[in-house]
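The complex is shown incomplete by one protein chain, all other protein chains being positioned as in the whole.
Going in written order, the chains are labelled A, B and C, and every chain counts its residues from 1.
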Amino acid sequence: MSKEDVAIIGVGQSAFVRGYQGSIRELAFEAYREAMQDAGISSVDIDASIICSAPEYDNQRSPAGIIAEYLGLNPQPTFAVESVCSSSTTGIKIGYSMIKSELHDIVIILGFQKMSKISSADSQERMGRGADILWESPFGTMMPAYYAMHARAHFAGYGSTEKDLAMIRVKSSKYGILNEKAVYRKEVKLDDALNAGLVAGPLKKFDCCANADGASCIIMASNAKAREITKKPVWIMGLGSATATMTMSGRDALNGLASARVAAKNAYAMAKVTPRDIDVAEVHDCFTIAEMMAYENLGFAEPGKGMELIRAGETYIGGKIPVNVDGGLLSKGHPIGATGGSQVRTIVQQLRGEAGAIQVPGAAIGLVHNIGGVGVYGNVIILGR
Amino acid sequence: MSKEDVAIIGVGQSAFVRGYQGSIRELAFEAYREAMQDAGISSVDIDASIICSAPEYDNQRSPAGIIAEYLGLNPQPTFAVESVCSSSTTGIKIGYSMIKSELHDIVIILGFQKMSKISSADSQERMGRGADILWESPFGTMMPAYYAMHARAHFAGYGSTEKDLAMIRVKSSKYGILNEKAVYRKEVKLDDALNAGLVAGPLKKFDCCANADGASCIIMASNAKAREITKKPVWIMGLGSATATMTMSGRDALNGLASARVAAKNAYAMAKVTPRDIDVAEVHDCFTIAEMMAYENLGFAEPGKGMELIRAGETYIGGKIPVNVDGGLLSKGHPIGATGGSQVRTIVQQLRGEAGAIQVPGAAIGLVHNIGGVGVYGNVIILGR
Amino acid sequence: MGFEKFGHKSFTSLTKVDAFVAGLENKELKYTKCRSCGKTYFPPRADCCGCLGNDMEWIKIDGTGNLLSYTRVNYAPTGFEKDVPYTLALVDFNGIKVFGRLSSAIAKEETMVVMQLKTQVVNLPNGQITYEFIKPS
Partner (left out) sequence: MGFEKFGHKSFTSLTKVDAFVAGLENKELKYTKCRSCGKTYFPPRADCCGCLGNDMEWIKIDGTGNLLSYTRVNYAPTGFEKDVPYTLALVDFNGIKVFGRLSSAIAKEETMVVMQLKTQVVNLPNGQITYEFIKPS
């Protein structure tokens, strides 16, 4: 039995693409339009908007203001939220609290990122400055390097291998091909993944997700409003959020993400369910190793046993716990602020039974795991129909 | 009788200075230390932190992560919030909702800004990019220009004058001299203000607040925790937030700020009080005209009658409605993300009877008016003891 | 692409309404109107927040408007220093409000709220294109 305080009543997503030929407001509108049509409401019904993205990828500062204006959401309140790659699930948590606290009845969570205006090296420089600029960035850090250090620690501690990671990418590509909104829709075979060039050892090209431009929009409502508006509300059962130190020096170990572990524990406790109750999950696979760690941090496998899940195919549809059956970040691309909302959208479609070719039969409880930075921020959301 | 759901149990502020000789994490710690000592709690008591600032003034991206780490607030959740100059009162609203919704019991709102690393022209360029970069920034916009246009419209519509604005600055300086944490503590005489050089006509040098480096910290708690921790809780009675279009083209008129008007209406309604019930107010006087408009938008005066308040001295201590008796932004300086928290701190001290030389006798209900951009974002908070 | 040509200094190159620049090149300042619901937009938009549609008609802004407010700036943000002083203004063309600069040909002394103005496209020496407000002849 789900908690039925706050529901998701509409979801939308733009295509995730390499170089979006428009402004951020126009990109945001694509997700907004789809979510609004999904919910069947109009802008006057919305009480507040929460705009989620990481700054410095676009010249427009304070994007909440201009996006709220473009969506027709004045004079309702708006503001921007950021926890890098987990910004839009942080937005979901805030949306929940604003509705549950009775400040607002209907809130939209709009996540977006347009990364294509800057080069890949500049993008890594920005992500590098999302690490500690006093003590780590001066060494030339970047996201693939941090996750590579986690991979190396996982290999050393548990005996997982490059092949295990490649198998995660093969699964991603199988489902990514089916996702019309994904940026990468080609098959990746095990040998392709294993033979690709090293980015940051042991991570190779296909272990890494691509930058992309994209937007997502989630519309949340109180129980009363949700009952009025939709026949298929999806309820927020559990929310967990946690952090770990930004500096690697402050971490106990690099073979998992402590923030995800704590966030998961809190989300399960709030939802009063266990990992075994989850029918379908979206996890933050910005790198293959991130999905491997998620298996363990979410309790789908014991610590160090995540590799057994992928080896046995248990995270495919039909397995014990289907994970990232929409292709995940590895195939969809990772437009930072939009990513969490896209994950939530996939789970909502699954719980409504509207997931088409990737439907997990009978899915009733789903989970979203969205990570900001290298586990600096961890958000876990449990949804039920 | 105040609502007693969520209280403020600790307040702190760094000195607001021209060029802070440290990093943003160290600046944040100064406000945090004072607030924690004020509340008499330790980091393990805190359930979540909300970090408020405008980006692009410092190379550190995703500052919430590094600041939460420096404050010793892992693994508790954190995230960044931005609504430019009103970021930290947006943080207060989110903190309220997280406590009222029972997600968390004790939350800190940490606002900061370090602006001194960049030149004044670069700072205006950034603020300029906080306007619509497609349709307004290409003309060379900046904050003083936008507020100057509001001043001109106010003069033309209501007959207010440059002298009225200068009188607001004179009041500010009278109280700013008494504020040890203010960046500007010299007397400004009426003639000084009237004879100063034009920045953007009709606004002159002393009509404009100065950039500053600073931090503020507000600690909020549930009723149960507040009762346990402090003998002088200050309660959140009302919260109102609203927006106006970022583009000037979308506004009905420039002689007031619609977002402040709507936010005030909502805050009064939630608090079940009227403007006449307010004993002391902190309003967002980034420019003198902003204080003038606030008088009217908050209902302290009828539209067009704000000038009568300052002419009659009614916004001094002893007047009908003392406003910005801590010197306001004009004297304290305006470290964007820290400003709202500093305003809240002043009102909390007033309601506790701890405001010293600037104490408004018997103050029981106070108001904070904090504006982001040129009225793009408006937050009004009503506090009661 | 193409939108980077607009304004004294451009901050962005991509928008779905870059036809606005083509309009300027034809000496026309245009707004958009939603063909589905009739809502009008200046600044022009590609999407209608009223009806969620995206079928827009471009219409020329004609005639005279009245000056709602203005300011003459003596300082400028980075990139605009050489233009100082210049006058920013908001002008109402029968409900369509347009933000821009006043022509430097209009004397400071004669500038006043409610004065009548019309628009004129200006090709700038740096190759950029913009519009400004001038006195009706």
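In the analysis below, contacts are C-beta pairs under 8 Å (C-beta built on N, C-alpha and C of every residue); 3 or more make two chains touch, one makes a residue touch a chain.
As the structure is a computational prediction, the values presented were derived from the model and not from experiment.
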> Thinking of the complex as a whole, which visible chains are touched by the chain that is not shown?
Replying inline: A, B
>> Please identify which residue in A:121, A:269 or A:312 touches the non-displayed chain.
In response: A:121
>> Among A:23, A:137, A:179 or A:370, exactly one should touch the missing chain; which is it?
In response: A:137
> Among the options A:15, A:148 or A:267, which residue touches the chain absent from this view?
Replying inline: A:148
> Which one touches the absent chain: A:129, A:261, A:369 or A:385?
Replying inline: A:129
> If the missing chain were put back, which residues of chain A would it touch?
Replying inline: 119, 121-122, 124-125, 127-129, 132-142, 144-145, 148-153, 156, 197-203, 247-251, 253-254
> In the whole complex, what residues of chain B lie against the chain that is missing from view?
Replying inline: 20-23, 26, 29, 33, 36-37, 43, 58-60, 70-73, 117
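Going forward, only the chains that are shown with their structure count from here on.
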> Where the centres are mean C-alpha positions, what is the separation of chain A from chain C, in Å?
Replying inline: 40
> So, what's the distance in Å between the C-alpha centres of chain B and chain A?
Replying inline: 34
>> Two or more other chains touching the same residue: where does that happen in chain B?
In response: 129, 132-134, 247, 250
>> I need the residues of chain C touching at least two other chains; which ones are they?
In response: 11-12, 15
